[in-house]
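A protein chain is absent from this complex, but the other protein chains hold their places.
For subunit A:
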Amino acid sequence: MADKILKKLNIKVWRQNNAQDKGRFETYTIENISTGSSFLEMLDILNNNLIEEGKDPIAFDHDCREGICGTCSLFINGRAHGPDTEVTTCQLHMRKFKDGETITIEPWRAAAFPVIKDLVVDRTAFEKILQAGGYISVNTGGVPDANAIPISHEDAEESMDAASCIGCGACVAACKNSSAMLFVSAKVAHLAKLPQGKVEAKSRARKMVAKMDELGFGGCTNTGACEVECPKSISITNIARLNREYLTARFSE
């Protein structure tokens, strides 16, 4: 069965020449978009049109287009990664939109994620948080026997769930406080659940939270918006774990 065609769409998009530019919205019209195409493919088509018209194409982040790299961002119609659940923007399809609709596209908005150009934001802040403690520095020696360190199925599952974070920043974008707590908590929880990561769990929580605060992310007010908008459905129970790790680290000092 052939996909339906959206005859006409109005794309209201944020244009900003560089980090210093004030930026503004511009509206473009695009015709005959297949509902089977992805959101990024629609933008590719729009950019082709813009290039043919001699205009500057819209800059946006993308890489794997398989929903796992965390590169694509975009705040579409008031929601991080647009009107679908548990997807990144590359996995969002045009069938989620209606013919004749005006689609508003904005970059992630956060003090810690400054806009570089158009819809591209600088997410180095996440890397800096990881560099502050999101790793294991204990010597784990050579390759041990697979069953040498028993890990319960539950712990392994919870750790893997947290580790599925792709660092896309939708949590920050969706949060009313631009808080990075879901990201930081996922990183802290995924390591704290495993024997090798447990060793540095306390100092890790302390260092990563300190870096997160320093970079200008807001605080968490437990609205739960991050969990809903997370393409990997990372649970906010990780945030409770981070709070626990951080508070015990602070009080045991």
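Keep this in mind: a residue touches a chain if its C-beta (ideal position, glycine included) is under 8 Å from a C-beta of that chain, and two chains touch if they have at least 3 such contacts; residues count from 1.
Throughout what follows, contacts and distances are computed from a predicted model.
The unshown chain of the complex is recorded in UniProt as "Succinate dehydrogenase subunit C", chosen from "Succinate dehydrogenase subunit C", "Thioredoxin domain-containing protein", "ABC transporter permease" or "Amidohydrolase-related domain-containing protein". From the options A:10, A:49 or A:177, the residue with contact to the unseen chain in the full assembly is A:177. Touching the missing chain, out of A:18, A:196 or A:221, is residue A:221. In the full complex, the hidden chain is touched by subunit A at residues 14, 25, 75, 77-79, 104, 106, 109-112, 115, 174, 176-179, 209-210, 212-213, 216-225, 228-229, 235-237, 239-248, 250.
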